[in-house]
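A short write-up of the structure that comes next.
Only a portion of the chains appears, each positioned as in the full assembly.
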């Protein structure tokens, strides 16, 4: 199963593209070079010179265009060769490199690996809560040596907090919480409510809860293709209304590096109106999560990948549980979109008859 | 050529399985988890959760069963899921992992990777001299990046002591020693007698021989499938009867990790009646052998493997010598057992007409 191409993927955080240094990054198995031109606009090109395949990312930005480090050809943001320093300076007709549609939004540079004519900013999901113009934001990054869908599975089923993160994020109350999931069109949601829970210190401190206090916690996860998730975690006093509590929203963006490795971008945002406290909290959340993400999730995802290997996920015949509903729904949506795209259709037509599909998938769980 | 499956292989030394920590080990290309239940009984399961393929070896033993580290499913020694902490707790019918027959004997945990119904303790070869109940024993382990049969070749032809271990185990007298080999059913033996030899200090000290003393040494190797060897080395004064000398028996167990890597388990045992001297001698032997094994044999085996690569041993067209008789006989036995097993027969029926085969193989040597 290959990648969905006609979709927006995060290529980098905006602050990774600074000044005159190009950034090399493999995205969906393609070596890509990212850079900013003289006006600060971000561009994404194939990272190989049309002449002799030198990586343009090792070159320099000269007058807003990229100069190849080997023989000095220069390419603009549209991938056109605009300068040949040799001989009569003529540029061969085929001296161009592929340029990808790029849009900068929500503190990130997004790129569209499919047909340029289909790239539509309206298809970008809303992540306004991490828009740096209105919010204090902070972000983290991990490279994961696992298929990006395994990361989506992980985020769509937070029951694993109890077992994989017992000392940082979880508690004995998680697995027995109330879980609901569903989907609408291309969007999948999973909502977990945990009652009468004693939080781990890292979580309690983040929500301003005194140690040992009994609380209710909810964790709402929303997924959209190809791997863009919003997670809202909220905490309130046990038995209190949610409105009396506080929430922490976060964005989780999964971009395949290769078939078996993933760029995991994540970010927290809180309104600028929260002032210094908001600024401190988003930093606290990102820095604190790096430990369980890196030391607990990441080794697990990589172990799963190592176990599955090159095989298809379904060929490994997982024994599914009700907690897998959201993750499986997301996998099915991706599969039908990729099938539609390969058949030459718009992948967004693939999930129209959504109600019927949901029922079919549920009944397979009951059988399990 | 694949592995023989209906056979006992050593999975671990008994003392590697302690308390509540599971042990991960790849055996015959399968990731396996080994653990002890509440009664201390050893178990071997596929090291992947039936749910989402997490490695069970990273979980913990709870109440004598294995808990998956990702979502908390628990599996007993038969591979049955006995606990689902989520939702209504029901267990999907397919939530089981493969369990392998296991028996603990001679200080080791043995597992049977083939059909469970064929697993028969009576098929376990006798290695009573390293049974810790009656003996002082000590053991060593090396991971070798070479096919296990190359290790068997190495052990079945100790003429290499002279060339590969000149300063530790060998001498100039080895190659000119008297060698006899033969086979009976599935067992191959090679016996080498060396006369009038001056031993290296490590060997002389181990046998209580004064430096520079002229001795006779014999080295008797016995191999049984799939790669289980007994080596008895004896030393006596030059021209003296063997009964006047001393022997040091050792066990050498080869378990394929993958097609090109091997778990090499070896152990020495001497009767408890020998008291502290016996205890010291088995430790002396193992510790002293680690150096030539690791620094001389292992690089040679790995170089051979690198040279042969993925190719079949025979495709590389070895120019065989009479000293290879035992090793080639062992290879032929393994090959016919694997062929028989693949054809659906009991592999132990493969070597019945042994006499005729021996003759055929001998004559191929004469041609060589």
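Letters A and B mark the chains in the order given here, with residues in each chain numbered from 1 onward.
One rule holds for everything that comes next: a contact is a pair of C-beta atoms (placed from the backbone, for glycine too) under 8 Å apart; a residue touches a chain by one contact, two chains touch by 3 or more.
Not measured: the values here are computed from a predicted model.
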Identical protein chains in the complete assembly, only 2 of which are shown: 3
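As a convention for this text, only the chains that are shown with their structure count from here on.
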Distance between the centres, which are taken as Cα means, of subunit B and subunit A, whole angstrom: 48
Complex interface listing, subunit A residues touching subunit B: 153, 157, 159-160, 162-164, 175-176, 179, 299-300, 303-304, 307-308, 316-324, 368
Contact set on subunit B toward subunit A in their complex: 31, 47-48, 50-55, 58, 67-72, 81, 84-87, 92-96
